[in-house]
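Left out: one protein chain. Kept in place: all the others.
By written order: A, B and C. Residues from 1 in each chain.
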């Protein structure tokens, strides 16, 4: 009845946006910036991609999309959109030293509003019967699985059946993990997040690192939004459909103790738990479903408590997380 | 002359203490520029006259007597939640679990209303509601605090998870108590008997406002003038110092979260017993998170929180009016709220620092 | 068909919407206030918004919209505000609004409060509070016929065999409205494809893209060869499109997102009801406590058929529609289904809302289950589990 081969791909598809979001937030947090605006950023990333592809699809007669442009345009739009959000965050918190929490939360309000507003506007423009924008042609490019996916049985289903962004997400996570662990840039970034004053005194350009890592982080998270709408949702933008995955991504950062490589499996696991309730028996007793929906959160909580019992210094958040740095401040 | 080193064109220095008046001028300028930007954006997006849009926003919040009351009621509830979160934040305890604590308070109240309606007299039911909802909120708040105190468990994540668990609990009971079968809705509880409905004082909006006033004043005094408030501050600033002077950090964390959760529970009671007379998973409407913003924006000052929560509610209320009047979708208001917030938080910089432009450029040319 | 015309009009009307109907026809100084759960970005509400705009424009009356009104005290406040603003009729579109509308109705006895999908008007005994619904089960029955035709086509094409004619259905709640919906859909399908069976899964939400999509995926995985849904997001249709499984959607055409798999969709057109209440108030007539729109009143409509529809579908639907209008075809004809292997001869339904779900009304008349007639209440109350339909995940 319950088939793991069928379930794993579903879990992965749930996991990818979470993975991108949490990878982005991880490298942001590594610079000491606690960006609570990630939920907003992911919306902006998604809607920017949608806007780009919408106008591209509109400008080209149907069926004549150029495959490269169909991917490139939304991709670049999503990156730009989320980059701008990152820039806004950095300008406010790094340059103007505004409180990170308020800035982040305001960005979430703004970003979700932005997504839904332009989503709503496009929906009106598209004038579909059912209020949604459907970019099925573009989506086909995004969700195209790897060759042999359908021919290799369970192996293909579990490993090859995803759109390219899923693989990109994993690669990005691996690269981030590598950079953080093994390179000088990673060392500097971690230093900035731990103790910006010390990093600064060591000659590291704290501002630059904060700006770059936060903007990059936002761009990665923005891809998460893009993945959701273009691949998972089959190119259909509906307002608020992305839900609170942004918050879950932030939660995953803590869950994965700021390690993007751990994030890969964790987000897939979480993705699986997130939809597990649909696979558990409840029948007409839908109230049990509501209890089942607690599973991912309870599991997270339990794992969190257990890991915190063996309190390691290296597993703590970056020490300066949430605070701004001004060299002349004591 | 030797090779010219590039001289910074400006640099940032800390301001000497700025007078309150100047600070307010800076803030007002910021808000005005934010409004100007909003106006421009509105015009570009919709072609509507921005003045009339702002007039509509104002009308939405304060247009009629009823609207004004509702606005104040909303402010009251948001304010209570923000105040509830504040001691935790002052203690540097990341309570993003307001949402769950409010829900649990509401759930407790609803449970009393539903299960005790025909068993106990109204006054007893209300009394039990007050006790259980405050208790439920407190319990929900203290669980992450216990984890934190015992194992230093990251409270941001644990409180967030507690939100979801609370939401699902409410969702569960909503279905258990749904009327009619399968609808997934409870509907107004005791609509005819009104058992468990908190009494009207004056009008039905005033109760929350009074409670909020009391909580505001109480919290202000608690944080500023009491030993507990002082301990909270010390623990928040430096746990080592707290231990050094014999403050039991664990005890303070637990006690503070009990309080924080209890007040959230109280907000849940008001929402269920006083305002909506039902419970849904969305009854707190994200205010557990909005409260975080309100609290920080006011720099944990309870009086300032009145203004920050008013601002946020005002924008939100105005927004729904916009969507009614201009066929703009409601999300537009979130964009405007965001922009105004960005300006307000950005302008603090100019209150704390000034930018000094190098004037001795003459020397360079010489 | 006649529906298509209405649809188009509705759309043009919605484009030209203004806050307050400017062109006022001479006789009418009626003002209508509308309360919507979400805004036009929601499938469910868009349907109401389109109907409202169309009807008000046509009658030339003033109207006000309040969108994004949650199912709580806000609804009561909104209703009062509309009444304060001089509305003669206040309408709310969401089930959860009902109790708050009743509260407002008690406070403003001179204003008519109308509520769609509600169940309490006939027991509440308020002269100014009314419920309305439509016989959407008839629409679903017709859509079911389209589904059955498709199954037949697939058998004929050798894509499936007769014992694989399993339909999947993504339902929101285990609510009578949903049960009535999928049962009628199934009966429609089985009326043309006798081997059809159906599996139903519930999401526990009216709108949850992920749950609906994953529910659909699960059904497809389970061997369902055709899907339909009663939930508001695009989750299920897009899952079908991705998997290449034909789909009967709800509330509007999903042809643009699902060009290859969309068969047909049924929906309620609310414009006739709005026209009716405006007319009633303008002319001082009483509004029905429970009003039920039908195929005949134009309240229940089908969209244009999608490319995936089987040949001959339109004719089969037209024929059934005619029979229904003539009263010769009843959707819940007790001879067409069994419950626990037995034919139904008598059934007490829970028509009057109460917390204990007390069955209170005999609903089997003349050999059929009398669903949502104006004689009982407008909202559906068919909540039987008939043979041939199985619910997923019932084994513990």
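One rule holds in what follows: a contact is a pair of C-beta atoms (placed from the backbone, for glycine too) under 8 Å apart; a residue touches a chain by one contact, two chains touch by 3 or more.
Basically, contacts and distances are computed from a predicted model.
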Q) When you check the chain that is not on display against UniProt, which of "Cytochrome C oxidase subunit III", "phosphoenolpyruvate--glycerone phosphotransferase", "Pyruvate dehydrogenase E1 component beta subunit" or "Simple sugar transport system ATP-binding protein" does it turn out to be? A) "Simple sugar transport system ATP-binding protein"
Q. Which of the chains on display does the removed chain touch in the whole complex?
A. A, B
Q) Which chain A residues would touch the chain omitted from the figure, given the whole complex? A) 182-184, 187-188, 190-191, 194-195, 197-205, 313-314, 316, 319, 327-328, 330
Q: Pick out the residues on chain B that sit against the missing chain.
A: 2-3, 5-8, 11, 13-17, 225-231, 233-234, 237-238, 240-241, 243-246, 356
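Assume only the chains that are shown with their structure count from here on.
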Q.
What's the distance between the Cα centroids of chain B and chain C, rounded to whole Å?
A. 39
Q: Give, as an integer number of Å, the spacing between the C-alpha centres of chain B and chain A.
A: 26
Q) How many angstrom between the C-alpha centroids of chain C and chain A? A) 36
**Q.** chain C, residues touching no fewer than two other chains
**A.** 39-41, 173-174, 204
Q. What residues in chain A touch two or more of the other chains?
A. 116, 120, 239, 286, 290
Q. Given the complex with chain A, which residues does chain C contribute to the contact?
A. 7, 11, 15, 39-43, 46, 173-174, 201-204, 209-211, 213-215, 217-218, 221, 233-235, 238-239, 241-242, 249, 251-259, 265, 303, 391-396
(Q) If we count contacts the way the header does, which residues on chain B are in touch with chain C in the complex? (A) 64, 66-67, 70, 171, 175, 177, 179-185, 187-188, 191, 275-278, 280, 282-283, 285, 320, 323-327, 329-330
Q: Give every residue of chain B touching chain A within the complex, in rising order.
A: 12-14, 147, 151-154, 156-158, 160-162, 164-165, 168-169, 171-176, 184, 289-290, 292-293, 296-297, 329, 331-335, 337-339, 341-342, 345-346, 348-349, 352-353
